[in-house]
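A single protein chain has been omitted; all remaining protein chains appear in their positions.
By letter and in written order, the chains are A and B; residue numbering begins at 1 in each of them.
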Amino acid sequence: MAKIHVTTKINGEDAEFLCEPQQTMLDVLRDELSLTGSKEGCGSGDCGACSIIVDGRLVCSCLMFGAEASGAEITTIEGIANGDTLHPLQQKFLEHAALQCGFCTPGVLVASKALLDANPSPTEEQARYWLAGNLCRCTGYDKIIEAVMDAAAEMRGE
Amino acid sequence: MYAPNFAAPQSIDDAVRMLGADGAKPLSGGTDLIVQMRSGRNRPDHIVDLKKVPGLIGIKAEGAGFRVGAATPGAELGEDKALVAAYPGIVEGAELIGSTQVQGRASLAGNLCNASPAADSVPAMAACGVKAVVVGPNGEREVPVQDIPAGPGKTSLGKGEFVKEFVLPALPANSGDAYLRFIPRTEMDIAVVGAGVQIQLAGDGTVAKASVWLGAVAPTIVEVDASCLIGTKLDDAAMAKLDAAAQAVCNPIDDKRGTIEYRTKVAGVMARRTAEIAFKRAGAR
Partner (left out) sequence: MNYLGKDVQLKVVGTRPIRPDGVEKVNGRAAFGADVAVSGMIHAKVVRSPHAHARIKSIDTSKAEAVKGVSAVITGADLPDIPSEEAFVGEGPANFREMSHNVIARGKVLYDGHAVAAVAATSAAIAEEAARLVEVEYEVLPHVISVEEAMADGAPVLHDDMFTQGVDPKPTKASNVAKRVEFKLGDSNAAFSKADVIVERQYKTQPVHQAYIEPHACVVSYNPDGQAQIWCSSQGQFMVRAFCAKLLGMDIASIRVMPLEIGGGFGGKTLVYLEPLALALSKKSGRPVKMVMSREEVFRGSGPTSGGTINVKIGATKNGRIVAAECETILQAGAFPGSPVGPACMTAFACYDLTDVTAFGYDVVSNRPKVAAYRAPGAPISTFAVESAVDELAQNLGMDPGELRLINAAKDETKAAYGPTLKNIGFVETLEAAVASQHYTSDLGEAPKGKRRGRGIASGFWFNIGGESSGATYVNEDGTVTVVSGNPDIGGSRASMGMMAAEVLGIEVERVRTIVGDTASVGYSFLTGGSRVTFATGMAVTQSAEEVRDDLCRRAALIWEIDADAVEWRDGHAHPAGENAGKFDPLSLSDIAAKSGRTGGPIAAKSSINAQGAGPGYATHICDVEVDEETGHVAVLRYTAVQDVGKAIHPAYVEGQMQGGAVQGIGWALNEEYIYNKDGRLDNPGFLDYRVPVASDLPMIETVLIEVPNPRHPFGAKGVGEVPIVPPMAAVANAISNATGLRMPNLPMSPPHVRAALDAAKA
């Protein structure tokens, strides 16, 4: 089959690309669009490093075909900050040393943003369960959870 | 080079026609299909994305029951307050499929038709009498969900057939449902044992009707003879009998997720614990 032409919106900008039918959205982001912030840690939806937000829903971009992006609105790690201003989550991750190697970090941040979009006042337990699909092997999650809770408080104006 | 076709039909008729082709596979959330394609276990010639078909995504209240579009992602079920209030167990099962990310995509139909014995959404649906509306070249039929999987990775669906929606029946009076599973971690695992239960109470608060189904302990989900619960308030003796009845229907395998012995023992535990929750929910209504 010929390549599929897809028109979509990524991080607020119109985007179009050609993809193979079996190409995942993660492959499209990384290989066709040079958006390499989304990472492949497993390719099977078990690690969350490729997390993106599609039409308001958090998904693993490795578990979505590029062809399915047609007409969708997509947010990747590259679109979390507001221009020069880091998202409060990004800032809190830096302040709390919530990253070590940084490989899982884009996925964790996108997932955390989706959490706070849906629930501005998560409990620690809710944050832990929401982020259970984002594996981090460096931090033991402690500082990640601290940073998410702190960012949530700041975004609530506390 | 492997190069499948991809199509996103916009009507039931087109979907039926496309799925009638040799080597065609329906795509809903894709959380199983894409993994299988990547590993080379599944190589469809035609990928038919059903999500653009009207009615395939969404939840409609219908009388005292519901119709749930086959490809509705799990996260959407959890956000529907009326559905959660009526069928918390079914929603619990659906919401246990994978991570938050997987919840953004994974659907009831995909979970059912992937035909894994460990599918989390199926035992509670079976316990609650949910029917799948199947469409295909020969029209439409309603099938109890438990009749769709025919064994690991196999379904009873004919060529060109797919599940369009699920019918959740009118909620029986004084009833409650629940789903629990056992996994080694707290998230991200496949069920070692899953238990779905619906209980209806009589006026005196005793169990009038009980339906108990287990997942991951046999090639398909299996029903437990729950007659021991009838007329009781789940006293210790009744629970011991349920535990034994649950263990008696188990026919599991030894694999990386559990041994026969362990799965059988835990099946009894899960049946009891799930029944207890369903009983409490029924009593609270």
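Methods note: a contact is a pair of C-beta atoms (placed from the backbone, for glycine too) under 8 Å apart; a residue touches a chain by one contact, two chains touch by 3 or more.
The structure presented is a predicted model; accordingly, all values stated were derived computationally and were not measured.
Undergrad: From the listed residues B:109, B:190 or B:222, report the one that touches the chain absent from this view.
TA: If we include the chain that is not displayed, B:190 is the one touching it.
Undergrad: Just to verify: which one of A:6, A:69, A:104 or A:152 makes contact with the chain not shown?
TA: A:104
Undergrad: Sort through B:6, B:182, B:213 or B:279 and give me the one touching the missing partner chain.
TA: In the complete complex, the chain left out is touched by residue B:182.
Undergrad: Considering the whole complex rather than only what is displayed, give the residues of chain B touching the chain that is not shown.
TA: Missing-chain contacts on chain B: residues 1-2, 39, 182, 184-190, 192, 255-259, 261-262, 265-266, 269.
Undergrad: Please output the residues of chain A touching the missing chain, sorted low to high.
TA: Chain A touches the missing chain through residues 20, 30, 35-44, 46-47, 49, 76-78, 80-81, 86, 90, 93-97, 99-106, 109, 125, 127-129, 131-146.
Basically, only the chains that are shown with their structure count from here on.
Undergrad: What part of chain B is in contact with chain A in the complex they form?
TA: Residues in contact with chain A: 2-6, 8, 27, 29-31, 34-35, 37-39, 47, 49, 51, 73, 75, 98-105, 186-188.
Undergrad: Please output the residues of chain A touching chain B within their complex, sorted ascending.
TA: Within the complex, chain A contacts chain B at residues 1, 4, 20-22, 24, 43-46, 48, 51, 54, 57-60, 62-65, 67-68, 70, 111, 114-115, 129-134.
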